[in-house]
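Okay, structure first, notes after.
One protein chain omitted, others in place.
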Amino acid sequence: MKTQRMDQLIGAHPFFEHLSQAVSEIVSGCGENQVFEPGEYLAREGQAADHFFLLRSGRVSLEVSVPGKGALIVETIETGDVLGWSWLVERYRWVFDARAVEPVRAIALDGRCLREKLGHNPALANELYSRFVRVLADRLTGARMRLMDMYSAPDDTSSDVP
Amino acid sequence: MSLSQPHPRPFRVCAVSDQLEDTWTVELAPADGKRVVAAPGQFNMLYAFGAGEAPISVSRIHADVLAHTIRAVGRVTRGLRQLVVGDTVGLRGPFGVGWPVETMSGGDVVVVAGGLGIAPLRPVLDTVARERSRFGRVQLFYGTRDRASLLFQDDLKTWTQQNIEVNVIVDRGSPDWRGPVGFVTQPLEAATINRSATALICGPEVMMRFAAGTLLRKGLNPEHLHLSIERNMECGTGQCGHCQLGPYLVCRDGPVFGYDAVSDCLAIREL
Partner (left out) sequence: MLPAQEFDLLLGTLAKAGYELVGPTLRHGVIGLGVIERAEDLPKGVADEHAPGNYRVRSDGSPGWFGYVVGQESWKRYLFPPEQTLFRAERDEHVVRFAGETPETRRRALLGVRGCDVAAIAKQARVFDAYDPGSSAYGAALAQTFVVAIDCSHPAATCFCTSMGSGPAADEGFDLALTEIASDTEHYFVLRTGSASGRRIAEKLTLEPATRLHREAASAVSGRAVELIERGLDKQAAKRLHADHPEHPRWETIGDRCLSCGNCTMVCPTCFCSRREDTITIDGTSAEQRLVWDSCFNRDFSLAGGIVRESIASRYRQWMTHKLSTWHEQFGESGCVGCGRCITWCPAGIDITQELAAMAGDRGAPP
């Protein structure tokens, strides 16, 4: 009963849209509902990344603590997004702090359990890697765009074209 | 034959309101008793006395009062910064082709704004909010640098009340910002977009290229995608050459273009 319900929840999440039945069953078996209050951490920089999260509602900020500047928010993860790729990258440690900005409902997926299965289940590996690559590409592009600081006023102040 | 060269019309400054540290809005009404007709997306050449003219898009149209939201970046705009209520300012325009508001009617609308690019889009959102039943689902994606550079906050509330889905995202987080942090393409990517919606994009050229890319990947019809191109328009009448973009004179053929018309040009460096 619980598995069935997790199956539905996962199938309804945008990250796992159009997931095959077989893969869905495996993923669902590793999932667990979690709730976080504002201010609560979903992950801490440097700690073991044994999970990733599907955000069903709420907002999570990815933060890095900078001496003298406090916690800088580098990006937020929104309802419908996936949080966490560190469980796929060897050494498996969280890179940023992840903290709930609003009340968060999420599905936590057991990365250790899925990691083991990836090696001998090409269909699962393909599904997960291709979905994560798409998300990472979006975020990388977004980060590169933001590096340009394109909305700030032009340096050349002789120009009157903003 | 005696022929007078074109010159600015005198407009009276009705209101000045600060938006950001370097950005403010002036509302102008004709001082010569004649009417002025402007369409969303058009621009005017505003004349700062003795300093020159700068192309400024119309950021609100209210009968004969035209708002212009200006950022002080050069000699002319710094000159315009000195204007106070009751002053006269010279205006030539309105010039150019604006947003396709009429053809949007009856369908869904996606508006993507970057930074000051929200200003030329505000008259469109005003129209939508005022005549809400004429349009289907309306989504605004507004990306800006940070909390401190967020424009038109009162309007964002009004539009939300008018059932416009307002998504604001900032490049840089700050302690006073509880909303999304990221680039504007990210909420766009995550959103459900009706493939037959009309999309209007205005912002820095790079942002427009990437936002257009995201929308097209999501299946939006390129014929329904429109961008507002930024160039140093000087004459407004296609005669000075400054605002050329390949085959186009942006002041005359734009500033709003269909995506298909300009996508090749935008891909060529230093065009």
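Structural remarks
Chains here go by letter, A and B, matching the order in which they are written, and residues are numbered from 1 within each.
Note that in this section contacts are C-beta pairs under 8 Å (C-beta built on N, C-alpha and C of every residue); 3 or more make two chains touch, one makes a residue touch a chain.
Please read all numbers here as calculations on a predicted model, not as lab measurements.
Taking the complete complex into account, B:G241 is the one of B:G33, B:G106 or B:G241 that touches the chain left out.
The residue touching the chain not shown here, chosen from B:W24, B:Y47 or B:W99, is B:Y47.
Seen from chain B, the chain kept out of the figure touches residues 1-10, 47, 49-53, 86-90, 204-205, 229-232, 234-235, 237-244, 246-249, 252, 268-271.
By our rule, only the chains that are shown with their structure count from here on.
Separation between the centroids of chain A and chain B, computed from CA atoms only, is 34 Å.
Of all residues in chain A, only 14, 59, 61, 70, 72-76, 78, 80-81, 101-102, 138-139, 141-143, 145-146, 148-154, 157-162 touch chain B in the complex they form. Interface residues of chain B, counted against chain A in their complex, comprise 22, 52, 54-55, 71, 73-77, 114-116, 143-145, 149, 171-175, 177-183, 185-187, 189-190, 203-204, 206-207, 210, 230-232.
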